[in-house]
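Omission of a single protein chain aside, the complex is shown with its protein chains in their original locations.
We call the chains A and B, going by the order they appear; numbering starts again at 1 in every chain.
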Amino acid sequence: MSTASHPHAGHTHDPADAHHEDHHGPAKGLTRWLFTTNHKDIGTLYLLFALVMLFVGGAMAMVIRLELFQPGLQFVNPDFFNQMTTMHALIMIFGMIMPAFVGFANWMIPLMIGAPDMALPRLNNWSFWILPFASTILVSTLFMPGGGPAGGWTLYPPLSLQAGNSFPFTIFAIHMLGMSSILGSINIIVTIMNMRAPGMTLLKMPLFVWTWLITAYLLIAAMPVLAGGVTMLLTDQFFGTSFFQAAGGGDPVLFQHIFWFFGHPEVYIIILPAFGIVSQIIPTFSRKPLFGYAAMVYATASIGFLSFIVWAHHMFTVGMPLAGEMFFMLSTMLIAIPTAVKVFNWTATMWRGSLTFETPMLFALAFLFLFTIGGFSGLMLAIAPADFQYHDTYFVVAHFHYVLVPGALFGAIAGAYFWLPKWTGHRYDERLGKIHFWLSAISVNVTFFPQHFLGLAGMPRRIPDYATQFADWNMISSIGSFGFGLSQVLFAYIVFKTIRGGAKATAEVWDQPEGLEWTVPSPAPYHTFDEAPVVK
Amino acid sequence: MARPGNRGLVLQLGGLAVGMFAFGFLLVPLYDAMCRITGIGGRTNAVAATIATTQEVSERLVTVEFVTVLNEQAPWEFRPTVSSIQVRPGQLYDTAFFARNLTDGMLVGSAVPSVAPGQAAKYFVKTQCFCFTQQNFTAGEGRDMGVQFMVDPALPEFIDRITLSYTFFVNRPATAQLISGPTAGSTT
Partner (left out) sequence: MHRVATTARQPLAGLILTVLALPAQAAWELNMTQGVTSISHEAYDLHMLVLWICTIVGIGVFAVMIYAIATFRKSKGAVPATFSHSTYAEMIWTIIPTLILIFLAYETAPALIRIEDTSNSEMTIKITGYQWKWQYEYVGQGYSFFSTLAESSNAARQLNSGVNPRNVGNYLLEVDHPLVVPTGVKIRYLLTGSDVIHAWWVPAFSIKRDAIPGYVNEGWFKVDKAGVYRGQCAELCGKDHGFMPIVVEALPRAEFEAWLTTQKLAATPATVAAN
């Protein structure tokens, strides 16, 4: 963001001027939230919804780790265990992390580009309100006869077609969740393309806006492919088609290609907004502009592009022709290059800066270290001959949890601490924030690092019980996960404490941060930038 | 607040989403085409091939193995009549698989062929096969079902062994139709 405007550049925003006679404050009571078209309200809804789902999905993770605490089955039967692993993934991906980042986008993109609201405010309301209904349907499948989906979030047929009566509900919920993301993405793209303040050229946009622009395109391109795939599952199950049934001339492997054609871009849909948040935070607390802004934009774009041509690296064991294995191995390795560039640029941003370590910075730094570890294990997984050993073991579980938890989730938590004062007008409790950080950072490693060892030693993923030689690391991993789960209760407490009160935050909140969002008062008034700021 | 660009952009992006949904379905024929070209999935020809009679017969020997796969609940006995033969690429060979209906009702079976290694699939050419059509069995009926095939002389040198496998499924819709409709004879 080296070329972006300095705070107050060309525009001073006096809160006294903020209200024009054609604008109103929020409506009162429940209808405010039901019918709101305000990007800040909708952003808040998304974020609170994501926080709730973090605990729903987290509770499932706790069931999983409780059962895996020791060998033998103590708490749940294998079928329910499979429902837990499946639902944990679906909830965390579609119900928690994606809505969280859409919430950030809603709140921050208009503020960052000097727009009064999102471009399509009514669509925005609808995008959000689909979510609670879809998620309720998804969770309710657990209580239907035959239970919820138990074939893994990847929904591989023929196994996923053995599901009980809940199957169409699962598919319907996935369709709705996908629809919500697509509508949200359309809104974000239109907002970024059409609503920028005068002078806010594309290459002056904060990196968070850039990463979301690319994410939104990935979503629109990838999510409908999943919708197509699950629709075919549905017609195979109920309408006699044979897309994936060998008996009727179909091929179960075809679904895996369709799924991962969506699934790999999805990985970047989840991580790119976190890249964006971290790219806002590290410069702020280094008191130095982001290093290599243009390279960061290009790296993000090339990651987005490459994500569409690597999908079959999830499928090395299905038996591909040698040429296919080579291609997907090499294209996957290529992704390491733009990713490495990003890590180096963040490090260079800190170089010769003037660093302080408030909670958002701590989470961003943990992101930097731990996402890098996840990146390394990702590179290892790309090596096809070694992948024959890693595939579908706890090594993979460790890998993707390193990129998703201390990666994406820490990015979201860092963003929450970073912007909470802007949203609420109160400073969060820095001491509690730091306690939350250290508890999370330690327990997340205790949880997931041993899983590398388990996978290398030969423990497959998605099993409810295991041979006794895996007992010790599993116990440690479970202890870590309970600690991590409890730490997030502290996070929820800190968030609600900040909403209710606390030290007043200034407009800038931090030490001379860059960006338009810091030129409006804290809390950000209900309507901002009714008059577009001028960006030099 | 008029933003003239919004409608056009929304339509474009909506069009992209709809297009990608369609692309998901387009992947089905694309994948089929890929399978035929590369042999992914070990797929062989599903309709009888015609072969030029003046094929040059190669001197090298390739082992062709025959295996059968059944679902555990499948009500069949199903096995190859010979487990393997040595063939010369370019020459036609005949073999047969034996199947018996173990139920006391009529059954329709569909055989799904697969060739391993996948790279050999497009060089394994079937001129006659019971897998091209559905197979009707009366109660307790057992019979040999023929396959005539040739290995293309262009088969890559590093392949010295090919496995032809059949998975024999009960064709449930066809069975239901057969039982309810007029009795039809065996199609072979």
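To be clear about the criterion, a residue touches a chain if its C-beta (ideal position, glycine included) is under 8 Å from a C-beta of that chain, and two chains touch if they have at least 3 such contacts.
All figures in this text were calculated on a predicted structure; none of them were measured in a lab.
Note that of A:S140, A:N165 or A:T356, the residue touching the chain absent from this view is A:T356. Among A:L202, A:I337 or A:V489, only A:I337 touches the chain left out of the display.
Contact with the chain that does not appear here is found for just one residue of A:L73, A:L202 or A:V489, A:L73. Residues 41-42, 65, 67-72, 77-79, 83-84, 112, 114-117, 158-161, 163, 165, 167 are the ones on chain B that touch the missing chain.
With the whole complex as reference, residues 2, 70-74, 76-79, 82, 150-152, 156, 158-159, 162, 246-247, 251-253, 286-295, 317-319, 322, 325-326, 329-330, 333-334, 336-337, 340-341, 343-345, 347-348, 350-356, 365, 368-369, 372-373, 376-377, 379-380, 383-386, 388-389, 391-393, 453, 456-458, 460, 462-473, 475-476 of chain A touch the missing chain.
Basically, only the chains that are shown with their structure count from here on.
By the touch criterion given at the top, residues 119-120, 182, 185-186, 189-190, 193-195, 220-229, 231-232, 240, 243, 246-249, 251, 253-254, 257-258, 261, 319-321, 323-324 of chain A touch chain B in their complex. Partner chain A is touched in their complex by these residues of chain B: 3, 5-6, 9-10, 13-14, 16-25, 27-28, 31, 35, 38-41, 46, 110, 112, 118-119, 167, 169-171, 173.
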